[in-house]
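Shown here: the complex without one of its protein chains, the others still in place.
As written, the chain order gives the labels A, B and C, with residue 1 at the start of each chain.
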Amino acid sequence: MLNRDGIAYRVACELPEGSYVNLGIGIPTLVGDYLPQGKDIFLHSENGILGMGPAPAPGKEDIDCINAGKQYVTMLPGGSFFDHPTSFSLIRGGHLTHAILGAFEVAANGDMANWRSPGDKVPGVGGAMDLAFGVKNVWVTMTHVTNKGKPKTDLALIDVTPDGLVLREVAPGIDPATVQAKTEAPLRIAPDCREMNVPAKFVASQLTA
Amino acid sequence: MLNRDGIAYRVACELPEGSYVNLGIGIPTLVGDYLPQGKDIFLHSENGILGMGPAPAPGKEDIDCINAGKQYVTMLPGGSFFDHPTSFSLIRGGHLTHAILGAFEVAANGDMANWRSPGDKVPGVGGAMDLAFGVKNVWVTMTHVTNKGKPKTDLALIDVTPDGLVLREVAPGIDPATVQAKTEAPLRIAPDCREMNVPAKFVASQLTA
Amino acid sequence: MIDKTLKTCKEAVASVFDGACIMLGGFGDPGLPGMLLEALREQGAKNLWIIHNGAGQGDSCLGGLMGDGRVRKLTCSFPSHPGNQAFAERYMRGEIELEIVPQGTLAERIRSAGAGLGGFFTPTGAGTELAKGKESRMINGREHIFETPLFADFAFVRAYQGDRLGNLTFRMAMRNFNVPMMTAAKVSVAEVDELLPAGQIDPADVHVPGIFVDHVVQVARHPVLAAVQKVGR
Partner (left out) sequence: MIDKTLKTCKEAVASVFDGACIMLGGFGDPGLPGMLLEALREQGAKNLWIIHNGAGQGDSCLGGLMGDGRVRKLTCSFPSHPGNQAFAERYMRGEIELEIVPQGTLAERIRSAGAGLGGFFTPTGAGTELAKGKESRMINGREHIFETPLFADFAFVRAYQGDRLGNLTFRMAMRNFNVPMMTAAKVSVAEVDELLPAGQIDPADVHVPGIFVDHVVQVARHPVLAAVQKVGR
């Protein structure tokens, strides 16, 4: 199985050149650290930024340059600043190619329920619902959740298709049967389902039960 | 009675400091030439300009700086450029204080029908309807029209009120009875109705029948 | 590497098909994509639906396209400008369908499409001839009518600066309809005065972020639209 950085690494590898990508809070934010070299990929943040670069060096933070997670960021050449109406026109109008979100649960049809966690004291939706409704490809990074609600480290790359969930890749050391056992919804195994190719540092030492 | 510049002069005198004013095409455009000195009055144009100044000197025109009448204009200090959605947010949202429009007919309740002249080959509305619906004070400059449809030089300053048309001022040499005779709708004469105070150069030599 | 630049306007209009819906930017000369329009005239697609503020003037640019008989429908606010003969003659003969939209409603319908909205209620035009057939309701004590988003297959505009990533800036009154039009078409193209290296446009100065733009072509302005010089910034 993968550690958090491993999840981010695997997702980053999947992004094609020319992607315009919104990164959610948590694991998705880490994706920015693993973007493939030499590809033009633009990162968007709800608060009016397109073209974010890596985190600034300590002491080089700019008070007015943060992402939607309230972390300081830098800008890459060719980026732009704009206001919230424009930022969400870009989201809702279908101009982003990818949104990478965290979610506490994904149903078999891809519906997400990430705006009100059971047990949260205060509900909140932020920009996640606009992203879920507006972006062509919504990818969800999550720690795999059993039907008992216990979090697991990440196990698999799963596509949401009109025919249900399709298992495309399993994390190193995990077999498809294990993934299905930890997944409430039924999985179909893709004909070319294979083990992920990720550097060893991204593989967690063992499956924590 | 007044000539065209006289109409523009009289209207310009009426604008208070701090006005944000859209000038329509024709006589309204001339208002920009007679703004009172020393007052901050901002002129708006539908095509995304606030803070227009006078026409540029010959040879000083800028290819990208025109008003809604497609005439070259200059900018005053403190002006701004913006796009059409913003420009009409400013109009429709009630942010302008005055719109000065031309119109071929004003009914007694102030309704205007300036988007389709009888006999026009091609109808057109432009920004006039947004202005009529969005701006607090709509002033109409027009050559006075008899019920036979013949144009006259301007005769009077008339307020449109919930109680109908109120005659506030008459042009030099014109009496209220003459204005009523040339006006299809009934006029009430304001208690303080008086002759306009305008320089002699703005008075037309005679009432053209 | 993303490279949205094209060498010629000819390439930029090559995929326009018969019956396509095309947004044309500009209000008066500023922002009008004169060179793309001439390339479109050469290209030959017909039965076009044009969305623009006016109806074209004279016999070049949109006036030329009208004169060539290539337009079946025009959505605009003000087609009655003097100099519109090419349009007026065909319109009077019933050869062109005309949809008149108040100027602010036109801009907002285009923005609504680009912003992924399903339409809006506006007071403009309520109770007038232009409201006929439109849904109407009272909102905050005032009559409003429902207006729908306006999409296009192509949007063509003139911008000031552009880069290979599609970022655009506009001089002075060039922004007009061009900013929302770049967001509302399947394929959006800007002809530009200056093509700059990526990163040369300050992120705060970008008027249309590159994400909205498909192609950028650097080309001198149409001679008819460049009658006077640029003076200031």
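To be clear about the criterion, a residue touches a chain if its C-beta (ideal position, glycine included) is under 8 Å from a C-beta of that chain, and two chains touch if they have at least 3 such contacts.
Small disclaimer: the values here were computed from a predicted structure and weren't measured.
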item	value
Visible chains in contact with the missing one	A, B, C
Selected from B:58, B:77 or B:162 as touching the chain missing from the view	B:77
Identified contact with the non-displayed chain, of C:1, C:139 or C:220	C:139
Residue of B:9, B:72 or B:88 in touch with the missing chain, whole complex considered	B:88
Positions on chain C where the hidden chain makes contact	108, 112, 115-123, 137, 139-140, 142, 144, 148, 171-172, 202-205, 233
Residue ranges of chain B at the interface with the undisplayed chain	17-18, 20, 38, 40, 42, 44, 50-51, 75-82, 85-86, 88-96, 134
Chain A residues that touch the omitted chain in the full complex	45-49, 56, 60-66, 68, 70, 72, 81-85, 87-88, 91-92, 115-116, 120-127, 129-130, 133-134
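The rule is simple: only the chains that are shown with their structure count from here on.
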item	value
Distance-maximising chain from chain C - centres being C-alpha averages	A
Interface ranked first by C-beta contact pairs	B-C
Centre-of-Cα separation between chain B and chain A, whole angstrom	57
Intercentroid distance (Cα basis), chain C paired with chain A, Å	36
Where chain C touches two or more other chains, by residue	111
Numbers and ranges of chain B residues touching at least 2 other chains	none
